[in-house]
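A protein chain is absent from this complex, but the other protein chains hold their places.
A, B and C are the chain letters, set down in written order, and residue numbers restart from 1 in every chain.
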Amino acid sequence: MRKEFPSLVAVFLLCICGCAGMANPYASEEGLVVLHYSIGQDPKGFDPVRASDTLSSGLIGQIYEPLYQYAYLKRPYTIEPCLADGMPEISEDKCLYIIRIKKGVFFQDDPCFVATNGKGRELTAEDFIYSFKRLADTKNDPEGYWIFQGYIKGIDEFYEASQSESPTDYSKEIEGLKALDRYTLRIELNKPYPRLLWVLTMPYTAAVPHEAVEYYGEEVLNHPVGTGPFRLARWDHWHRIILERNPTFREEFYPSEGTAEDREQGLLRDAGKRLPLADRVVLTIIKQEQPAWLYFLSGYLDVSGIPKDNWNTAMSSLTTLSPQMEAKRITLWRERSFSVYYVAFNMNDSLIGMKHPEVCKREIEEKRKSAEEAREKGDSKEAERLDKEADELEKELPYLPQKNEKRRKLRQAMSLAYNRPQRIEIFANGRAEPAQGPIPPGFNGYDPNFKNPYSEYDIERAKLLLAEAGYPEGIGEDGKRLELSFETTGASTTVLQSADFFRQEMRKIGIVINIVQNTWTEFQEKLRTNRAQTYALGWIADYPDPENFLQLFYGPNKSPNPNNANYENPEYDRLYEEMAALSDFDPQEAKRKYELCRKMEHIVTEDCPWIFGLTYWSYTLNHCWLKNYKPHPFAYNTYKYHSVDPELRLRLSQEWNRPTMFPAYIILGVILSLAGLFFYKLKKQSE
Amino acid sequence: MNFLEEKDALCKKEEPLLEVVNLKTYFPIKSGVFRRTVGYLKAVDDVSFTIAAGETLGLVGESGCGKSTTARSILRLVEPTDGKIFFKGTDVRALKESQLRSLRRHMQIIFQDPYSSLNPRMTVASIVGEGLRIHEKLPWREIRERIAFLLDEVGLSPHHINRYPHEFSGGQRQRIGIARALALNPSLLICDEPVSALDVSIRAQIINLLTDLKERHNFAYLFISHDLSVVEHIADRVAVMYLGKIVEIASSTELYNHPSHPYTVSLLDAIPLPDPKRRRNVTPLKGQVPTLAHLPSGCRFHPRCERKRPICETHQPPLTEVSPSHSVLCHSPIS
Amino acid sequence: MSAYIIRRLLYLVPTVLGVCLITFLLFNVVTTGEAIAKQRLGQHATQEQIESYLKTHGYDKPLLIRFFINLKDLLTFNFGRSEVTHQKITTMLWNGMWPSLSLMVPAFFFTLFVAISIALFTALYRNTFLDRSTVVLCIIGMSVPFLAYIILGQYILGYKLKYFPVTGYEWGLGVFKFLILPGLIYTAASLGSDVRFYRTVVLDEINQDYVRTARAKGLSPNTILFKHILKNAMIPIITRVVVALPFLYMGSLLLEDFYGIPGLGAMALNAIDGNDFAVIKAITFIGAILYVLANLAGDILYALVDPRVEFK
Partner (left out) sequence: MNMEPGLQNPTMETSQEQPARSLWSDALHRLKKNRLAVFSFFIILIYLIVAVLCGAGLLATNYDEQSYKIDEKGNISLNSYSPPSFKNPLGTDIQGRDVLSRVLQGSWISLRVALTMSAIYIFIAVLLGAFAGYFGGFIDDIIQWLYQTLASIPGLLMLIALTFVLGKGLTNVAVALGLVGWVGLCRLMRAEYLKHKARDYVLAAKAQGAGPFRIMFKHIFPNTFHIVIISFSLGFVHAIMGEVVLTFVGLGAKAHEPSWGRIISEARAELAREPAVWWPLLSATVAMFIVCLAFNILGDALRDSLDPKLKE
C-alpha cells in the first residue's frame, strides 16, 4: 500500500496536467467538412407527421423533402421546386393542382427496402399520396393535419375513418389525391387554398416511403428514410445527433442568383457547386444557454444566438458587435423575426372574458335544438339540463353588451399597464419593439402606419379605464381586490422572471396576479381544457401569409385549435373568411387582402383578447470559418447550403482555449505537501 | 396457616392468596431460513407453589435460574407458556388485558435495579402517583397528599416530591420503588432481589423497612434473592430454584435446619459465617451451571451432584414430601 | 451463511412488491387514464377515441386487475413507450444507464478513496491543529449547498480557468475528460460528511484495545493503520456506502443536468418537465430495484467481512 500511494498521486498529477487542451469536446475529424451546431432539446423524433416544433422540423427537413422549397437567397420569400419538377399547373377555379415530380430521385439506401436488398427505391407520385394519407391517419398522432383539413377533397372522410379501432386502410382512395401516372400528382380542393404552396414546403408534407413505415413500425421515428441531402448517422439521445451526407442524393446545385448584398457577403462564392457542401453535421444537444454560448465563444459551435445575459459580451450597441467579437472575426446577422409575443386572456373566463351577443344567441339556439333532439331520444334529463343552460344564457343576454364593454376596458387597462419599454430593456437587451397588432413588422400585410392605442405604457390611463371597468384602484364592486391567475409555460428562469415582472406591472394598477407554475405539458393541457385564465405565449409564423397570424382569432379555431384565447367575433370571422380565400401572389387580390387585414387588426386591438407585447429582432452570430450562412425564417432544409473552413476553425479554436494553469499548480502543491506530511508522519512513527 | 386466614378477610376460606400451579414459561429459539422454532429456552419449567395472605415466601437460586421470570410471569409481565396462576381465586392467565390491569393493583413488584426501574424523565411524584392516577380518579391535590404520605412511610421527605430520580442515592431510589409499589395498597408484593444491587450497609435498612411495612399492612411477600442469608430473616417459607425448577420448598426454620436437597446444602454452605474463626467443612459446587437452552437429562442437578446415582442421569426425580410442608425434588434426599 | 443469504433474498419479495404497489398507487392517483389518453391522442381526440384508448390500454379494468397487469409489466421490465418522445422506455433506460454509471461509479469510489485517505491522515495527526482544522473544514463543506458547488465549479473550473469542457458527453473512452469536472464536484460536495464519518470510524478503531496490543507488540504503524484498523473499519464503511447509494442517485440528477450527461438523472428531469409519467414510473421502479439490490449486496458483503455477524 505504501508503495502504491505515491504512484496514485502521480496518476492524479498527470490527470491535472492532462487538462491542458482537454476542453475541446470533439474528437478529431481530419479532412471532413463538418458543421457544428447546437440544439436545446432532444428532438421528438424523425417522423414528418409529427414535425410540429421548429426543432424537429429543422432536422426532419434535412432528411425528408417536400415538393417545394424556399429559394435560399431570394427575398422576398419565393418558392421553388424541390422534389416537384417545376411549378404546379393550377386550374381556373384554383381548385385543381397538377404537380409533376422529378424523375430519378431515389430514397436513401436503407435495410427497409427488402426487395432491392437495401438499395433505395425511386420516388413516385404515389409516395406523396401515401405520405399525405399518413398525415390524415389519427393512428400516427399527426400534428400537422390542420394544413389539409377541409381543403383536400375527401381527406376529412379518410381522417374520420382512421379513428375506428381497426388498422387504417391505406388502399382506400382519397378523392382529391390521385397519381395520374408515375410522376404526376393531381390534387383537387374543396375550395381555393391560396396557401397550398406554402404548405407544401413544410416537412409535414415530405415524402415517406411506405416500406420504411412497414419495416420499422413505430420505430420509424428513429429510422428516417428520406430523399434529402443528409441521412441520420447517429442519434445519442440528449447528447448529439450526427447527420451524414446522403451519397445517393440527387443532383442539386448551389443557387447562382442573389442580390448584390449576397455577393458582397460572399454568399455566391459556391454558386453552382453540388449540394450538400458539408460532409457531416454534428448537432450537440445543450439544454442551457450558457454552456452553448461558451462553446460558441471557444469555437466549438459555428452559429449562436445571443443569450440575454451575455448581451454585453457580444454587442456594444444594438447594431455593432463588441470589440471582443470583432477580434474574433465574428459576423452578425440581424433581422426581424416574424413573431409576436403576447399575454392572452381566456375569453371564456367569467372575470375577464367576453361573449358576443350573436354568439350567445347561436349557442342558445344550439342548446334548444339539442335539447329537442335529446327529448326525442327520450333522454329527458339531458334535455332538461340543456334547457336550463339555455334559459340562463337567455337571462344573461340583455346584459351582455354592457358586460363586454366593461371587460374590454379591463383588458385595455391591463394592456396599457404592460410596460413594454422596460421589458425590452431588461429581458431583450433592447432588441425588440412593442407589437402594435397581430401582424409583425415587415411581414406581408403589415401596416406601418397603424398604432395600437393600447400599446403604450400609460398607468394613468390604465387606472382610468380600470375604474370604468368597475375596478377603481383594482377593487371590485364586492369590495374585493381583483385577482387573476397567470399560467407559466415552463419553469425556466426567464419565464419565471418575466411572469414575476407581469405581476409587478399589474400590481401598479392594483390587480393581484397569482402565478401558477407549470411544465410545458401541463400548460398545454390547461390550454386544451380551457383552464388557463391568462398566460404569455408567442406565435412564430409558419409561412409568409398574414392569415397565419389572423387565424389565431378566428372563432371556429377556438381551443383546442390555435385560437387559445377563444376569441369569437362574428364580424371578424366574416372578414377572415373573405381574407383567407385571397392570395398574396395576385396583386389585385393582395390589395383587397391587406385592406381586410387592416380592418381585422382594428377589431382585435380594440377588443384586446391579447396584450400585444413585443416583436423581436433576431440576432445570429457566425464564426468567420462558416460559409454560406443566411438565416431563413421559414426554410427547414438549409444545412445543405452551409459549409466551413475546417483548418481555420481548428487553428483559431486552439488559440482561444489556453487554460490558465497556475491555480492548478497551487492546488497540486497543496495536495502534494499534504501527502508528504502524511508519509513523513508515518515514517517518523515507525522509527 | 389458619391464623393468616383470620387476618385477611378478603381471602376466602382455605384458599391461598396466590396459587401457582405447574407454571411454565418458555422462550422459543429460532433458526434457519424461515425462522422456525427449533427449541425452547425453559426459563420456568413446571413450578408450583402457594402464598397465603400475609405470608412471605422466599425464592432462592443462582442467577439465571428463572426466579425473576417466575416473578414476572405471575404478574404476566412476561407471558407464561402453560400452567395456572390463581390470585384470590381468579385465574390470572384467563384475564383480558384490561381486567389484568385492574388486577395488578393488588399485586405489585419491586425491582432489583433501583436505577433502571425508575424512569429518569419523571418526577418522584409522577412515578409514585402513576398507579393512583390510573386506578383512582382522584383530584391532583389528594393524590399529592397520598404521595407525601407514602414517601413519609418509606422514609423519604415529602419535600422530594418534585425531584427526579437521578438526584437520589441507590437506597433512596429503592425506597421510591417501594413507595410506588405501596401506592395502590396491594395484598401481594413481589420483591425481585430488592437489595442485591445495594451497598451492604443500606441493605439492612431496606430489609427492615420491608419487614416494618409487612407488619403494618399485612402484605404477602414473594421475596426473591440469590442469597439464602437475606431470605432467612424475612421469609416464612423458602423455595429453592435450580434451572427453572423448584428443587426444595419448606418453612424457613425447617429448610435452614434440615436441608434435604444437595443443592440447598451447598447454597447454605456458601453463606459466610459471621465468626471468621469458625469453619465449615465446605464442599464447593463443582462444574458449570448448564445453560437453560441445553438442559441435562434426568435430574437437572446431576452433573454437579456429589450424591449422583445412575437413575439421576436418566429419570427426572419426583417431588417427594420428606416431612409435612417440606417437599424435595430429589431421588435421594438427605434426611 | 447460505441460509442467511437465502433468507435475505426472500426478504426481497415483499420489498419489491411494496415498491410495485407504491409506484402503482402513486401513478394511478397522480394521473387518470383519461389524462394520459388525452396527452397521447393529441388535441383533436374525440370521446370515442379516448374510450377506445382506455380500453386498449386496460384502463377500464378494475384497480386490482390493473395492479396485477402493472406488476407483471414491471417485473418483466416491459415499460412500454414514452408518452412524450414515443421512444421505447427500455431502450431509453439502457442508453441512459451507461452515462450515469460512468459518471457516478468512478466519482463515488474516488470520493471514498480520498475520504478514507484524509480520515487516516487526521487520525495520524489527531488532536493537532491539522486534525481540528480538517473537522472544521468538513462541517463547512457540509454546509455549502450542492447547487452552489455545481454552479461555482462549472463557472470557475470550466468557464474561467478552461480546465475542463463545461458540458457534454462522448460515447467511448473520450468520455474521460467530460466526467472529471462533475466527478470532482461530486467529490468536493460529499467529502465533508464522508471524511467526518470515516474519521470517527478510524478514531473509534484506534482507541480499541487491540491497537494498543499491536503497538505494544511493536508492529509498525503502517501495518497497524492499513492492516488492522482499515480492516476492522470495513463494516461501518460498507454500511455507509450502502446508505449513500440513494444520495448517489439524487446527486447524479443535478450533475447530469448541469453537465449535459445523457444519463438516467437527466432523463428523469426531462421526464418531469414533460410530465412523462411512464418514464418517471420506470425510473422510479428501476431506482428502487437497484437500491434494494445494493442493500442486499451490502448485507452479504457485511456478512463476508465480519465474522462476528450472527446469521440470525
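Keep in mind that, in the parts below, a residue touches a chain if its C-beta (ideal position, glycine included) is under 8 Å from a C-beta of that chain, and two chains touch if they have at least 3 such contacts.
This structure is a prediction, so every number in the text was calculated from the model and none was measured.
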| item | value |
| --- | --- |
| Partner chains on view for the chain not depicted | A, B, C |
| Residue of B:46, B:62, B:130 or B:227 touching the missing chain in the full complex | B:130 |
| Identified contact with the non-displayed chain, of B:121, B:141 or B:294 | B:121 |
| Option touching the unshown chain, where C:59, C:77, C:98 or C:159 are the choices | C:159 |
| Contacts of chain A with the absent chain, listed as residue ranges | 288-290, 293-294, 307, 309-310, 312-313, 422, 425-426, 488, 490-491, 493-494, 496-497, 499-501, 503-504, 515, 517, 519 |
| Missing-chain contacts mapped onto chain C | 14-15, 18-19, 21-23, 26-27, 29-30, 139-140, 142-148, 151, 155, 159, 197, 200, 246, 249-250, 253-254, 268-269, 272-273, 280, 283-284, 287-289, 291-292, 295 |
| Chain B residues that touch the omitted chain in the full complex | 72, 75, 77, 101-102, 104-105, 107-109, 111-113, 116-122, 130-131, 134-135, 152-157, 160, 164, 166-172, 177, 180, 183-184, 199, 202, 204-205, 208-209, 212 |
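Throughout what follows, only the chains that are shown with their structure count from here on.
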| item | value |
| --- | --- |
| Most extensive contact between chains (C-beta pair count) | A-C |
| Euclidean distance of C-alpha centroids - chain B vs chain C, Å | 55 |
| Centroid spacing, where centroids are CA-atom means, of chain A and chain B in whole angstrom | 87 |
| Inter-chain centre distance, chain A versus chain C - centres from mean C-alpha coordinates, in Å | 37 |
| Contacts with 2+ other chains: residues of chain C | none |
| Numbers and ranges of chain A residues touching at least 2 other chains | none |
| Residue ranges of chain A in contact with chain C within the complex | 1-2, 15, 19, 22-25, 27, 42, 44-45, 138, 141-143, 145, 163, 165, 218-219, 221-222, 236-240, 284-288, 290-291, 294-295, 298, 490-491, 519-522, 525, 528, 560-561, 657-660, 663-664, 674, 677-678, 681-682, 685-686 |
| Residues of chain C that touch chain A when the two form their complex | 35, 38-44, 46, 48-49, 52, 56, 81, 84-88, 92, 95-96, 99, 117, 120-121, 124-125, 130, 158-171, 174, 177-178, 180, 220-222, 225-226, 257-258, 260, 262, 266-267, 270, 272-276 |
